[in-house]
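First, the structure itself, so that you have it in front of you.
One protein chain is absent from this view; the other protein chains keep their places.
Think of it as A, B and C in the order they're written, each chain with its own count starting at 1.
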């Protein structure tokens, strides 16, 4: 489905933002200023960004461990994200440093992420159930990797969501690998979307490099969900450009494969789309400049906060600690 | 698929045996001689019996909590079963009294049962994996209720079994209820067999009241499994004639429904089949007599053993305790 | 204030009714909780009263029951979910310990998880090794979770109401052997904040700390001991976290002799940690070694007749208490 030029420009902006943020984080890591585990989302950005373009602020996102683009698209403030990378008390997790994995912002429906993979299936179904019980029309969306879809929670949540027609969308980022294990060695079906048949659940397969394709599929699913017609499983085919984590030797795949993935960079495609819609390179360059400045400002804000220390480690265990 | 007359007669015999055993157990319970929780399998006997007719002694059975017919068909000795009902040290579980739920006999490939439902999915897949790794041609079979198929273990095990082409058969006894919850209120698909599509796994639906139909479907699945072509999911449609457990008020279903189920008693059908094959009522009556005598002898043997006492409660925790 | 004599089961039912009437965001889900009214009949009549939108059955899907409860709580609802047997907590342990208990902490303290997980624990009626366990001990270090274990009808009612009102996730362990137990429940219960131990009987010779089903046994023991001239104080911690150490330590400091009792196995059971906390901090106040009276160190057989060898009895408490009263230094008082 076509996005408006404004929507496409916004998508371009968020993609730029998340790529810059990840790059900056890599520099922090190299310089020893941040010692966090990064699961880079490079190559997969169009999925979270396309999806969030179809959502309202109050729709609820349970994102994946590869989620920088996902949460930035949903609204997480860049300085809070950077703050987490740097373990500052101004970060989204108050410097517990969970960084990309655990930033939350209730204002933007950023609900969090489960470190034990597959946890998001039951949580996202539950959030949809909660909205349904409260009688509001929020939808809940969960982004996850194809490897995580082999957890039993997938089955329990899919069954209940289909049965109860919950307002839920599952968006699989199928990048073909679970750490080192190829998709075809972890399941015998080609398409994760096929799993929906077991629950009479509608499904779709889209090109995960194409932000408009993702947007269109999610928009349709959102309409279905909001009108009480139940959940949808969408599979976005994509590529992981970098290793599973920074430092991954990637002994399990060839250089050629990685090079081929780079040619499918969603950034290339979104720029082509904008060009085709008559948007000049100068406008894109202006956005790039703005995002670079935004990043520097965010870094400065993050740095202006103190580092988290011993006082923080007991904070937030219980509601009495609510800040 | 047609069974031979001898096979049919054996099926009739085992059905008689398990019906008598359950009846006897109910009398024990009423008399206060046994205080065990019985999940009666009345009405569903053709499934376990038809399945076991297609199996070798060394094939491995993980049975369900409704499993008296299942384990008797696979070879469990009647006196050991009765021994468990009565908490005698001669019982299959040495008087721990797990009775129908936990009798085991390695000679007949009776492997046990998981009290947490759904445990059998991963265990039966694992047993098939073990056989495959050891390079022998045993198959593993698991009987379970349709309600249990909503556990996440179903998904994890089905995926791996299909991927690894494990010699495994799953046989669902779909009796339409999980305790009080109707099948249609626990999942939105009509046929559990449909779940197989999510794993490209072959499946079949059979009349669970018809011992020959079950036999045929299992036989085909066994051939597939033994020849290295992987698992099969079979759904047998059936009826639970009694309550979920003895004492169940059954406030969730109508008297009419129960009466209708009784008309589908597999015992009626197997007798009709035998009659159609020219077997006279006198032969059946002789088997009934034999089985009544068999039961009385089994009760006597069981009673000849001492009751389990305090000494037993620490036995069998570890291999050093192997009897 | 007037009160009635009702069962633990009825008290729980009343708590659910009152809280569902009070707060529309509260709903109840679990296996067989709706038309059937729960396998232990705790939710009888609730679906009739509140309709299928607020009281409904789930598939046999424990990760969905607990994890779905966490998600619904995050979305702003106040779910009460039932695990048919506490044993099935093991099926959903990741959802309980890694999700419900940690979500707030690991996401920067910006959300609440007002979820109540009700679960029937303990040994009752020959249900065997997978349906008879007592589980409190697994939750000592679930720092973001409150774990409650009511021992009387009055506590069952007030504590369940408090749990539903609490903004933290609560694991609410009901004891199967107590469902039929009757006791006085005020017409209008006070809903105290969670976390006070209850001193049920005052004494001077030893302190008996008893959880859940063992509280009534401890009280009986105290009565019998009184006849023998031994004065026992009885304290019910009423849960695992938060633990009211102030009340417990105060008693130990005054009396110097302590016996801890619960239904689950001795080894790795609730008593061990409590005794460690006591000896670590008030060794010098102890006049005799602390004693444990708890379940046998084995699994619970399905043979009903063997259950009595597993669970601790009045006689075990009496024997341990007599020994405790007779050993050690004489009181410093």
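In the analysis below, a contact is a pair of C-beta atoms (placed from the backbone, for glycine too) under 8 Å apart; a residue touches a chain by one contact, two chains touch by 3 or more.
All values derive from a computational prediction rather than experimental measurement.
Across the whole complex, the hidden chain's contacts among the shown chains comprise A, B, C. Touch with the chain that is not drawn comes from one residue among A:185, A:223 or A:290, which is A:185.
Check A:64, A:150, A:175 or A:232 against the missing chain and you find that the one touching it is A:150.
Interface note: of B:105, B:235, B:265 or B:291, the residue touching the hidden chain in the full complex is B:105.
One chain of the complex is left out; on chain B, the residues touching it are 60, 62, 91-94, 96, 98, 102-106, 111-112, 114-116, 119, 121-131, 133-134, 138, 140, 152-153, 156-157, 159-160, 163, 315-319, 321-323. Those residues of chain C that touch the chain absent from the view are 87-88, 90-91, 93-94, 97-98, 102, 105-106, 128-130, 137-141, 143-144, 264-265, 267-269, 271-273, 275-277, 279-281, 283-284, 286, 288-292, 297-299, 302, 328. Where chain A meets the omitted chain, the residues involved are 35-37, 87, 93, 95-99, 101-102, 114-118, 147-148, 150-152, 178-181, 185-187, 251-252, 307-310, 312-314, 317.
Keep in mind that, in the parts below, only the chains that are shown with their structure count from here on.
Comparing the centres of all chains, each the average of its CA atoms, the largest separation from chain C belongs to A. No other pair of chains has as many C-beta pairs in contact as A-C. Between chain A and chain C, the centres computed from C-alpha atoms are 40 Å apart.
Taking the mean of the C-alpha atoms as each chain's centre, chain B and chain C sit 37 Å apart.
For chain B, the set of residues that touch two or more other chains comprises 150-152, 185-187.
Annotation for chain C: residues 58-59, 61-63 touch two or more other chains.
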